[in-house]
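Missing here: one protein chain of the complex. Every other protein chain is in place.
Note that the chains take the letters A and B in the order they are written out, and that residue 1 is the start of every chain.
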Amino acid sequence: MSVHHEQFEIQTSGKGTHEINDDVEAIVTKSGIKLGTATVFVQHTSCSLIMMENADPTARRDLEEYFDRLVPEGATYFQHTAEGPDDMPSHIRMVLTRSSEIVPVAKGRMQLGTWQGIFLFEHRRAAHRRRILVTVMGE
Amino acid sequence: MSVHHEQFEIQTSGKGTHEINDDVEAIVTKSGIKLGTATVFVQHTSCSLIMMENADPTARRDLEEYFDRLVPEGATYFQHTAEGPDDMPSHIRMVLTRSSEIVPVAKGRMQLGTWQGIFLFEHRRAAHRRRILVTVMGE
Partner (left out) sequence: MSVHHEQFEIQTSGKGTHEINDDVEAIVTKSGIKLGTATVFVQHTSCSLIMMENADPTARRDLEEYFDRLVPEGATYFQHTAEGPDDMPSHIRMVLTRSSEIVPVAKGRMQLGTWQGIFLFEHRRAAHRRRILVTVMGE
């Protein structure tokens, strides 16, 4: 049994989803671990991680539109508004999704289904640099 | 420390929740691992995993009804509609829940609370065969 821990950064260009399968898979390969789990974690509170259908871009577009409507900007009761109208919705969207994803590893590869992609979901309007930590554990 | 990895399939009969506690516990027992974690993972993007109250069936019925209303079919802005009206809502319901659950293992058993059940939540109207991966890691 061993642990491999590594991080990478991605640059977002405002709200939207960014697939990170290849970045995570590269770390799993480098770890040399054949059987275990890969834990993916973001160190931020205004973006999140999701598992999403990665074949048809319109599925992501619809998802983003859904979240814009589910957690709209400018709710009259919001008090946490000092960092702009898109800040409080970004925290709520983060809570409704996840800061971590865990994927089984077997035969040295993440065992994702055919259409599963791991995505960073950026919730802020402005571009941000986001740090993602990957912990591969197993044998 | 060791890793035990195994998968099983369940047949769904359309939208609804299916408890999988016994299937996962059987794999934990078989693993021989006494202390660690069990990671449960679905390889699909139109069903998901949830932890839910498993005593009263009406609690699940209310939950399913809630999700039907929270993510209704036929939103006018949906573009990803080629696979039917229940497909895009199923991806969103998956994102709002989870593709993985992780449960601590101690004394060779999952440490679930009295009323906690792990459920596969099928979001499609049609019957599907769903694959679930379980990774038990520990000593």
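Here is the rule we go by: a residue touches a chain if its C-beta (ideal position, glycine included) is under 8 Å from a C-beta of that chain, and two chains touch if they have at least 3 such contacts.
Being a predicted model, the structure only gives us computed values, none of them experimental.
A.B. asks: For the full complex, which residue in A:Ala59, A:Met94 or A:Leu120 touches the chain that was left out?
C.D. replies: Of the candidates A:Ala59, A:Met94 or A:Leu120, A:Met94 is in touch with the missing chain.
A.B. asks: If the hidden chain were put back, which of B:His4, B:His44, B:Arg98 or B:Arg124 would touch it?
C.D. replies: Touching the chain that is not displayed is residue B:Arg98.
A.B. asks: Determine which one of A:Thr17, A:Ser31 or A:Thr135 touches the chain that has been left out.
C.D. replies: A:Thr135
A.B. asks: Which residue numbers on chain B touch the omitted chain?
C.D. replies: Interface residues of chain B facing the absent chain: 1, 35-37, 50-53, 56, 58-59, 61-63, 65-66, 70, 96-98, 101-104, 106, 111-116, 137-139.
A.B. asks: Could you please point out the chain A residues that touch the chain left off the display?
C.D. replies: 1-3, 5, 39, 41-46, 70-71, 75, 77-80, 82, 88, 91-92, 94-96, 98-100, 102, 131, 133, 135, 137
Keep in mind that, in the parts below, only the chains that are shown with their structure count from here on.
A.B. asks: From the C-alpha centre of chain A to that of chain B, how far is it in Å?
C.D. replies: Each chain's C-alpha centroid was found; their separation is 20 Å.
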